[in-house]
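Every protein chain of the complex appears in place save one, which is left out.
For clarity, chains are labelled A, B and C in written order, and residue numbers in each chain start from 1.
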Amino acid sequence: MSIYINDKTRVLVQGMTGNQGSFHTGQMLAYGTRIVGGVSPGKGGQSVEGVPVYNTVFEAVEKEPADASILFIPAPFAKDAALEALAAGIKILVLIPEHIPLQDAMDIMAQARQNNAVVVGPNTFGLVSSGASKIGIMPNQYFIPGPVGVVSRSGTLCYEIVGHLTENGVGTTTVVGLGGDRVVGLHFIDVLEEFEKDSDTRAVVLVGEIGGSAEEEAAAFIKSSMSKPVIAYLAGKSAPPGKRMGHAGAIIERGRGTFESKVEALTEAGVKVADLPTKVPALVKEVTDGK
Amino acid sequence: MSIYINDKTRVLVQGMTGNQGSFHTGQMLAYGTRIVGGVSPGKGGQSVEGVPVYNTVFEAVEKEPADASILFIPAPFAKDAALEALAAGIKILVLIPEHIPLQDAMDIMAQARQNNAVVVGPNTFGLVSSGASKIGIMPNQYFIPGPVGVVSRSGTLCYEIVGHLTENGVGTTTVVGLGGDRVVGLHFIDVLEEFEKDSDTRAVVLVGEIGGSAEEEAAAFIKSSMSKPVIAYLAGKSAPPGKRMGHAGAIIERGRGTFESKVEALTEAGVKVADLPTKVPALVKEVTDGK
Amino acid sequence: MKLYEYLGKDLFDRYDIPVPEGRVVENPEQAAEAASELGEVVVKSQVLTGKRGKAGGISFASSPEEARLAAEKIFNMELGGFTADKVLVEKKVQIEQELYLALTVDGTAQRPVVLVSLDGGMDVEDVPEDRMIRWPVDVTVGLQPFMVREICRKLGVEGNLQKEFIKLLPRLYKLFREMDAELAEINPLALTSQGLIAADAKVTIDDDALYRHPQLPRIKEKTALELKAEELDLAYVELEGDIAVMANGAGITMATLDMVQHYGGAPANFLDFGGGADVEKPSQALELLLGTNPRVLLINIFGGITRCDVVAEAFARVRESKGIDLPVSFRLVGTNESEGRTILEKAGIKSFTSMDEAVSHAVKLLDAS
Partner (left out) sequence: MKLYEYLGKDLFDRYDIPVPEGRVVENPEQAAEAASELGEVVVKSQVLTGKRGKAGGISFASSPEEARLAAEKIFNMELGGFTADKVLVEKKVQIEQELYLALTVDGTAQRPVVLVSLDGGMDVEDVPEDRMIRWPVDVTVGLQPFMVREICRKLGVEGNLQKEFIKLLPRLYKLFREMDAELAEINPLALTSQGLIAADAKVTIDDDALYRHPQLPRIKEKTALELKAEELDLAYVELEGDIAVMANGAGITMATLDMVQHYGGAPANFLDFGGGADVEKPSQALELLLGTNPRVLLINIFGGITRCDVVAEAFARVRESKGIDLPVSFRLVGTNESEGRTILEKAGIKSFTSMDEAVSHAVKLLDAS
């Protein structure tokens, strides 16, 4: 089982003819994703990995209805492509690009709210319904079906942890990358709420990091509204205060959003916080074994 | 019975302390309208006809929840007041002012669509649920309960016709003024759809005029989707082509929207078209008597 | 308010919409001078009437002397009842294809709508529906490049022309929104080797939003009476008959004219004085009507926001100050009806409660006069 997407989800790839777009179209198809079309303005009529390419999203959905779209579009043009997808009725939008201007991201989110669409990202690896459908750029081999839902702010760190789970024979229901930007579509609590409702998810792994208040908000939600066990790992324990560490969100400001405040909030909500990525599988097994 | 509003509808008056606002607050109260508050920035703490005045719509609805708001606000400030009402959760907005800029009207309608709110007007006399609630500026004495729904593009002409009905002992369920501007919230077909659903409405009177294509669209709707009898009166038979007659909509353009095309479309849809306002009651009685 | 072509093109230029190089001139000599700078030119009458080209208001000239003669002819020409004060002399553009582009208001959709056709030029009204693309724009989204690409797909346009449209359309949309236009039309939109150029400009500014644009000149192409009416915020149109009509509300005024005709009369005008609780408005409306020397006066008041007593008061006042001696048929019902009737009775004026009676009485008065 899964949240947001499943093996029936019909997916478009915007920017399919580019380097990244064509490579990951191949990877997603290999994973089993049901890709129904690609969009690259001016490249209509071509095909990538046997999938037809259209000039506009409207043209694509006229030919093949689609539920979701993943964008491999350079940041300056991403807003236009995202608005196009929303206007054409796409309800799940996965924004891979980084460096999308903040004001553009806010414009995209405003339209997504109006259209009741879910936006994953920007600056995300996407999401995967393990064994069923991958709409993203994560390496295929680590995402095997199992009882654990994973939600993460960072990409590679999430692969690391899912890799450890896989090595230990623990598969995943759905893995969602929220994206590393200051304005993103989904937050921890949105995804936790879905996992709580998903009958196949028996435990959740939350991968957070310093900066912002998303982990503290997640802790409050877990305390008030979650019955399923949550395991967390947080990056940034060793980060010096005030240094900017890549993600715009990962800035320690005014003493809020520190490693300590997050660990405290989560622990207080009953979440077990692993002190190394390698220790996550054991904690997961503790709460899922015998259940 | 009624559509859109009833005797439980809680009404705010924006611009209550002005000349028009205070006069019509009195008139509406006399009719029985449940006015729960007024809004006039800078006049908070005053009262009009015993109704408390607040500085902002948010303040008003904090004190007294409201469903509808009627605006007596000068055109240049009407957009701001309308957006305020929508932001504060008002679901029925009656825009009395004329001369609201077109671009402002389009901005208001865009927000109303997002908020699933009904906008009556601008440049309307409002609407009245006969005997229960009047949110508008029409003279009280002509609007008595009865079996006929009335929808009109023009104001005084509508009073004229409702007046004739009343003289002939025929009352109304709801009377709706669409408003005379080029961009208005409700169109004939929206209101016809509601009348069709309203169990107390046994016949509908449509008061149209030359210009635009609203009557032709209404005719198509009546033909396809209405079971109840519709009587129409149309103004502008004697209008010379191309002369602008007050309402921005009432221009005969390119041969479309003529008196003849509208009469033809309505007649073809089974609507009886009265050739004088005075002849409406007899036609209404024909279709309602004995039913 | 319709803008003259040269003013529309000034706006286009301000919004980076390409227009031909040109000069606005006020006499034939200046036209010759402009042509000596610009080379081959087109000389265009600056009047607001349509079909200006078919009526001879546009000439080509390949020398300053030709331009002088063309301008002279145009300055002396009457077009749709108006003569031009100004003439636009523009560098002639080598047009490969005439396209059509407009932004206007779609009342049903409650949105701005883009209209684009590859078949621009004189007879654009006759372009079949499937070759005239309409795209309503959600104002909360704005006109985005993807919409233009989609319009281009429907038109079968690709490559450079698509790029030109992607640049041009958002600029026209911005003008339309920011300048409170009701219509911003380019016909023909000229496809040239240098890209798209607006060969004409029809821009209408929303009268209700003019206050936001103090920098725009106020253009008035109306009769003196209509100008006066506009100044007083009255909706007034001159007609051919003898019965002056005054009512409150456009719909009922139209219905009153219809009824005058029904009873065999002919209205002298359409005058909707709107409404309101102010005595000035109906007084001014009455004074304006009296200035037209009608044979009969028909007043039809159904009070709502308008109060009967206020209109009666206005009538009594004007009657006393100006002396009304023509026959009057007065209908008065609605808000404060009895107060109004009392005022009229004091002034010795009989009034009707029925519109039918008042109108048929007016026609009888005319026949008797």
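Here is the rule we go by: a contact is a pair of C-beta atoms (placed from the backbone, for glycine too) under 8 Å apart; a residue touches a chain by one contact, two chains touch by 3 or more.
Since the model is a prediction, treat every value here as computed from it, not as a measurement.
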Option from B:Val11, B:Val53, B:Ala81 or B:Ala235 whose C-beta touches the chain left out: B:Ala81
Sites on chain A contacted by the missing partner chain, in the whole complex: 19-20, 23-24, 75-76, 98-107, 109-111, 113-114, 125, 137-139, 152-160, 163, 180, 182-185, 187, 207, 209-210, 212-214, 217, 233, 235-240, 243-247, 249-250, 254, 275-278
Missing-partner contacts on chain B, residue numbers: 41-42, 55-59, 80-81, 83-84, 87, 110-111, 114
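Definition applied: only the chains that are shown with their structure count from here on.
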Contact graph of the chains (line, ring, star, complete, other): line
Chain whose Cα centroid lies at the greatest distance from that of chain B: A
Rounded Å distance between chain B and chain C, as computed from the means of their C-alpha atoms: 26
Touching two or more other chains - residue numbers and ranges from chain B: 114
Of all residues in chain C, the ones touching two or more other chains: 140
